[in-house]
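In this view, the complex is presented without one of its protein chains, the others remaining in place.
The chains carry the letters A, B and C, assigned in the order they are written, with residues numbered from 1 in each.
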Amino acid sequence: MIERMVLQASSYAASVDGLILLITVLVGFWFLMAEGVFFWLIFKFREKPGRKAMYITGEKKSHKKWISIPHGLVLVCDVFIIIGAVKVWYNVKQHLPEPDYEVRVIGQQWAWVFQTPGPDGVLDTDDDIQTVDKLHVETDKTYHFKLESRDVIHSFSVPVFRLKQDAVPGRSITGWFHPTRTGTYDIQCAEICGIGHGVMAGQIVVHDAPEYASWVSDNAAAQ
Amino acid sequence: MSTDAAVMQFEVRPEPGPGKKLLPDGVMGMVIFVFTEVMLFAGLISAHTIVRSRAAGEMWPPYGQPRLPLEETAINTAALLLSAVVIFFAQRAFRRGVGSARWTFLASIVLGIFFVASQGMEWAALLGEGLTMQSSAYGGFFYLIVGTHALHAVAAMLGMVWAWLRMSKGTLTQSQFSTVQVFWYFVVLVWPVLYWKVYL
Amino acid sequence: MAEAAAVGAHEHHHGPQGILKYIWSTDHKIIAMQYLFTGMFMAVIGGFMAYVFRMQLAFPGLPVPGYGVVSPGEYNALVTNHGTIMIFWVAMPVLIAAFGNFLIPLMIGADDMVFPRINRLSYQVFLISAILILVSLFVEGGGFGGAWTAYPPLSSVSDYNLTKLGSSIWLVAVALEFVAFLLGGINFIVTLMNARAPGMKAYDIPVVVWMIVIASILFMLSVGPLIAGAVMLLFDQTLGTGFYDPTRGGDPILWQHLFWFFGHPEVYVVLLPALGITAEIITTFSRKKLFGYKIVIFTAVATGVLSFFVWAHHQFIAGIDPRMANIFTVTTLLISVPIAELCFVYIATLYGGSIRLTTPMLWALAFIGEFLIGGVTGIFLGASGADIYFHDTYFVLAHFHYTFFPIAIIGTFAAFTYWFPKMFGKMMNDTLGKIHFWGTIIPFNFIFIPLFVLGLGGQHRRIYNYQNFPELAEMQPLRVLATGALIVMLVFQFVFFWNMFKSWRSGEKAGKNPWKANTLEWTTDSPPPHGNWPADDMPKVYRGPYEYSVPGRDDDYWPQNIPG
Partner (left out) sequence: MWVVALALVALALLPEPGFACPVCFDPNDEHRQAFLATAIFMTVLPLGMVGGVGIWLRKRLRRLDDEEAPPEPPANDPS
């Protein structure tokens, strides 16, 4: 559903979209049913001369079942949604697969600063590459990001990855992503961070392996 | 269902008498207000617990900050608790219309004033030792929580003095007394919790 | 004549006369009017703000007619204060304070609130808070622009938000508003407990009164931690403490917990009164007993209880423990059960009725139909896995407007058109009412359905110009559509004001009970005199509030105060 509007560019994007589809189906069924019954009743029982309304208390068992059966079914649907949601959540936020690379993402008013490992592939060494507003990554590699903030709360959001995590000052938050598709995509700041919030746009550039290698060597040389 | 049967299902109620009040208006209003206040202190204590846990492994109170006077405050706490006991007896005496209720009530007010005054002296001493709201989160929470309590204690004192004056004039009603009493119980009973969380 | 007698019988009620009567009155009906019209005035301001920032989004950078060019700082201040005003100065005062004050004593057969002077104080504090929030927009540096959630450190450090004065005044105004509702809430709860008419048992109380009181209890229990948090935030802003400053041992996440501990129950605080109003209207105009009165009350209580367990779903991606998110997913989805049940009950009430589509009934039905959309889209956001994508997008925005708009606007119009005859003694014009109804409901959907689509497309909130984001820039036609619909909707509100004014001046006389309803407020004059009923003729209650179309009776209604 969403993939038609926003590409799926990470390993877990499809599972998030699948969950959204599951919820849409379950919830959509109840919604259409409720609205359908609602409008039908309004039409069927509109005021007609000579017709008196019925007297139904809704306290009897035979009446209550019209409420209690849907009640139970809604609960069952909720259970399905909960299971789906927790599964996706566990996969994206709780579970950390082994990384190929680590990057550091720092939010500040009003720019993104990225620290990418240099040719040695290890973060926090002398050859690290620092970029502003553009994060270069390699496709089909698992990345850990360490999310930090220098001033206020920012939120690191990459819609095509279905990834979002707040950057909280004073903490270093770890997360992961695994790009699956090359291209240049938006990074948005999803948490209001002052008057420059609207221009705090970054980009994530996903390269294939040779392109990434040449980018690393070019930039490592430049530093 | 026949129409008669439907009408029959209505129990014919007896002519209603005047409504009953479960609690006097003032007391019930004060009880509800106290609930809000309990939640206010719950919020403050939770905030304190979270910030304190963040410093786990490090020192609490932080290095260079004065320690809080445990013993003096314990005496204050005792005075405050005693005041609650005294006001309980004052209420019993007042309900029976005993004349000495006035003096029992006054004793509990004096104990309350003693608490507020000696807390104020403690603050002055701590400020002199360099514990301020800005000096650390520790100092900030100390003044915030104890200060909020002090504000409530002063408000309760004002209420009790008002009630005492009315009692002297003979215009105080039972429910007015109970209203003030409920608030004072709240101020007294929340204090041991604060003492435990903030001082110990 | 009747009024003179009533006033005479209520000598002890005598308040100030003349113009003072309206600004220094302790009469619950006057206070209700004060809240109502202050709320309406604030709604106009909130609506104007919406117009300005929607114009900026549709036509970025161009001067907005009636305002001028919107700078990024102004944009943030506008969206922040639009949210704050609409929730705290429109939804709360109108739904709870105005209708609570007007309806509770009239519906339970009391002559006034139990603490009339506290009631007056409540409005006065509220008025001061309303003035303060408006002042905060015009001080040096501009209004506060850190979103209505005011997350620190942006809200606590003036170097970050650049609105030192604005943010402090904003915070003080919000805190004062809470104090006003605290005073009002105590009054509502005690009045219901202690001042009911003789014979009115727990299950004879109209649903709207129950709902307002349950909402007040929720408010009283949840607001404490936020006041604690607000004091800490104010000290951080003005005294230089470090409660939320991570470099000095504080914790910014702490505020989010304190805020949302109140913030989520707050949703139900405004939802329940709106549901209560709807219950009164659909039973009256379908001439039906409410389907399962006790189910409604118990479900409302269950909703209230559950609402204390769900707040952290606002913080799924805010850096809380991911294990905690699982717990809150479960509780959040569970709360859909009582809410769904309430909707089912209301729909079931329509079955077998004789539905008259008057203006208030249209509003009440629209409430159910539109609120369902808001309800079901909430499931997407409560499910933690899906929230990773939806958090802070326009999907959230559209979702809560689909709940808050039915609650605060549709619910208010339903209540206002329904009780207008009681408040002013005149009938409203039905044709103009229907024009206004359709002119509001249709554009409403055209505003927010495009915003759902934008949210699905990954557009985040509170960004003043989407041209900076290549992926979002091309969805501009949807933004223009939403803005156009908003303008149409705002224009149709003039019909309402015209109708209100005209009907008040020269409407048809209403009589005591124009809708043939059962509850006690319809047994007194319209508008009710001071003291509501003659002191020697206070109503007594003999049965429940929804005995419509009882078989074997000639009338299809059976007022609560008629014996036998």
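We take it that contacts are C-beta pairs under 8 Å (C-beta built on N, C-alpha and C of every residue); 3 or more make two chains touch, one makes a residue touch a chain.
None of these values were measured; they are calculated from a predicted model.
Novice: So which of C:51, C:261, C:285 or C:420 would be touching the chain we can't see?
Specialist: Result: among the candidates, C:261 touches the missing chain.
Novice: For the chain left out of this view, which of C:132, C:150, C:171 or C:221 touches it?
Specialist: Going through C:132, C:150, C:171 or C:221 one by one, C:221 is the residue touching the chain not shown.
Novice: Please identify which residue in A:19, A:173 or A:216 touches the non-displayed chain.
Specialist: Considering the complete complex, A:173 is the one touching the chain left out.
Novice: So which bits of chain B touch the chain we can't see?
Specialist: Those residues of chain B that touch the unshown chain are 17, 20-24, 27, 31, 35, 38-39, 42-43, 46, 49-50, 52-54, 56-57, 88, 91-92, 95, 174-175, 178, 181.
Novice: Could you list which residues of chain C touch the chain missing from the display?
Specialist: Touching the missing chain: residues 217, 221-222, 225, 251, 253, 257, 261, 305, 308-309, 312, 319-324, 326-327, 330.
Heads up, the rule we're going with is that only the chains that are shown with their structure count from here on.
Novice: Two or more other chains in contact with one residue: find those residues in chain C.
Specialist: In chain C, 251, 550-551 touch at least two other chains.
Novice: Can you list the residues of chain A that touch 2 or more other chains?
Specialist: 55, in rising order.
Novice: Write out the stretch or stretches of chain A touching chain C in their complex.
Specialist: Where chain A meets chain C, its residues are 1-2, 5-6, 15-16, 19-20, 23-24, 27-28, 30-31, 34-35, 37-39, 41-42, 45-48, 51-59, 63-64, 66-67, 70-71, 74-75, 78, 81-82, 84-90, 92-94, 109, 151-153, 155, 157, 159-160, 162-166, 168-171, 173, 185-186, 188-199, 201.
Novice: For chain B, which residues count as touching chain C in their complex?
Specialist: 1, 3-4, 6-7, 10, 12-13, 15-19, 21-23, 25, 28-29, 32-33, 35-44, 46-47, 50-51, 54-55, 62, 133-134, 136-138, 140-141, 144, 148
Novice: Taking the touch rule as given, give the residues of chain C at its contact with chain A in the complex, in rising order.
Specialist: 71-73, 75-76, 145-147, 151, 153-154, 157, 160-162, 246-247, 251-253, 286-295, 317-319, 322-323, 325-326, 329-330, 333-334, 336-337, 340-341, 343-345, 347-357, 365, 368-369, 372-373, 376-377, 379-380, 383-386, 388-389, 391-393, 453, 456-458, 460-465, 468-472, 548-551, 556
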